[in-house]
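Note that one protein chain of the assembly has been removed; the remaining protein chains are unaltered in position.
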Amino acid sequence: MNIEQLPIINLILFLFMALLIPLLKRRPFKITLILGFIVMCLVLASSSHLLWHVNEVGSFSYTFGGHEARYGIEFLLTPFSALFTWVIIILAMIIYIYSSGDATEGIEQSEYGRYYVLLFILLLSMFGILYTNDLFNTYVFIEILSITTCAIISIKKKKDTYTSAFRYVMMNEIGSLSYLFGVALIYMATGYTNISMVSESIQVAFASYPFNIVIALAFMVIGLGIKAAIFPFHIWLPDAHSSAPSTSSAILSAIVIKVYLLVLVKILFSVFGIDILEQMNMPLILLILSGTAMILGSIFAIAQKDVKRMLGYSSVAQVGYILLGISLLSFLGLRAAFFHIISHGLMKTALFLSVGEIIFYKKTRKVNDFDGMGFIMPVAMGVFSIAALGMIGLPLTSGFISKLNLGIAVLENNYLVFLVILIISSLLNVIYYLPIIILAFLRNEKYHYRMTTIEKTPRTMITPLILLGILIVSLGLFPNVIMPYIEAAVETFIS
Amino acid sequence: MNDIIIKNITRIIIPFAQMYGIFIILNGHISPGGGFAGGAIIGTTLILYTLVFGREKGKKKFSHKMSEISESGGIMLFVIIGMIGMITAGAFLSNLSGGFPQGQLGEILSGGFIPILMIGIGIKVTSTMISLFNLLIDEEKL
Partner (left out) sequence: MNIIERILENINYIGAVALFLIGLRIVVLHSNLIKRIMGINIMGTGVFLFFVAIGNVSGGVVPIVGANPEGSTFVNPLPSVFILTGIVVVVSITVYSLSLVIRIYQNYNTIDQKELAELISEDNNEH
């Protein structure tokens, strides 16, 4: 068996694990957890090997059943897909270890098995989206992803979860069907759904059926925009975040939204190509959307009293940063966007998991109740502070590096307005993150009576948090470790 | 429902409908139809049975455990057949190059592994149809 089988083996491992969990229902739950961890370790090993292979030896394609790519289904392993599957599995492992520490707040004991089934199918679909080189296959995986995401939100048996999950389903389904409509229009104009084939023939198709291609682009960008919570379509996101269990929010915000953005990158750069995008003035539209998202997302976040809603709105602003990098259509811009996807993934995971621990033990989610929390739960609050400082963009954290890169990319295109927006947005971040840290660590005089720490948290919950803190800082100190891989990933789209 | 006409007609119809479903599953590779269509037909007969005779009797015909096993089993069959091709020919779901016999065009046993895949899909779709329906009923009772 050679290395080209590894991507499909990853998917089969996830699928088998998801199928195995219901059958292990009568055994102790620890067996399931350990098996799941073994599966994740195996996938991590194979993804790391693929990342190394793709960067050292070169990208390769894998066709199902040995059929030619234009007739069959094709998996394309590029530095892009290898890098981001690797990032996803690392983040997922951290969240998995955390959630095994009994902190899946609000989920009933009997639902644990289902939660992990959903988690593994979620991972399967995200890996599939990144590996596949076929527009229709992407649609199928997107649908699996959206159903499992909705289910993982609504797994908590609480009143408001159902309404927010319902809204999420409806928005998601409008998004998926719009995307499918775009695929239909492209298929009509070019006769292919394979991305490489489409990109070869799209210039000709654009000359003869410009109408089709324009509408297809509009439908696909709107469809993926709804799913990625790009600014005017973000309304589902804060509700979904605040009502879901913390681990689900972490998965949703740190990984799932990013996957949709990566699909958007794939569609924009691989399918349509920069020429068509510039002829249609797409960059300008996306730039305006990203600018409004960066400002308004932060302003909405300031107004929130619920921590998780605040983090949700902060995600809207951060998606704006990533979209800004993408819509510059330049090497530096895409590099900044990719770096920010990784660093925001780490920071948001850290924020949601630490907030999740606080909610789990203190049963409070109001921002004002965080007074003196730094002395009660030093580790959780410490990691929260590191991640929050990263969100603001202070040096020594990964957030600083991504903002620096974004600033350089903006300056290269001479969009001074967006540099100003970037700085304003960072200042707005200060307004809503810094008070929490100050409240937690510096204003404890009144609360001497509850100075005792209650850090009895299981080690499985503390370890991932510490790991995330270390990763955020080390990515801020040594960004060059991962930069070559990101640059290789960018080169798949822009040479 | 306690109507004798409906009960008797259902009893008569169900075997024929299920035979038809099995026929469509088995002929999926040489005529229109296939695992999904046939599985949907068989699933509908089970739903009809539950509707007419009630959830308790329906449970006896197709228990929760059975639907769980057949749901996982349908996918497992598909994946395992795919993995055989992976081992013999080096690509997931390799059909003829993976050593599956081609057979005579137009026969039931032809087209390599496609009939087997169709059976897998049929099992999966049948159990999914009935378990989705049961899920909705149980949800209502809660």
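Which chain is which? They are A and B, in the order written, and residues in each are numbered from 1.
The rule is simple: a contact is a pair of C-beta atoms (placed from the backbone, for glycine too) under 8 Å apart; a residue touches a chain by one contact, two chains touch by 3 or more.
Because the structure is predicted, anything quoted here is derived from the model rather than measured.
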item: Per the touch definition above, residue among A:Ala69, A:Ala165, A:Ala293 or A:Ala488 touching the missing chain; value: A:Ala165
item: Residue of A:Ala184, A:Ala218, A:Ile274 or A:Ile295 touching the missing chain in the full complex; value: A:Ala184
item: Given A:Leu19, A:Cys150 or A:Met373, the one touching the chain that is not displayed; value: A:Cys150
item: Residues of chain A (touch criterion as defined above) contacting the omitted chain; value: 136, 139-140, 143, 147, 150-151, 154, 159-160, 162-163, 165-166, 169-170, 173-174, 176-177, 180-181, 184, 187-188
item: Hidden partner chain, residues of chain B it touches; value: 30-32, 36, 105-106, 132, 135-136, 139-140, 142
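Criterion: only the chains that are shown with their structure count from here on.
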item: Chain A to chain B touching residues, read off their complex; value: 1-2, 4-5, 8, 12, 15-16, 19, 22-23, 62-66
item: In the complex, chain B residues that touch chain A; value: 68-69, 72, 75-76, 79, 83, 85-87, 89-95, 97
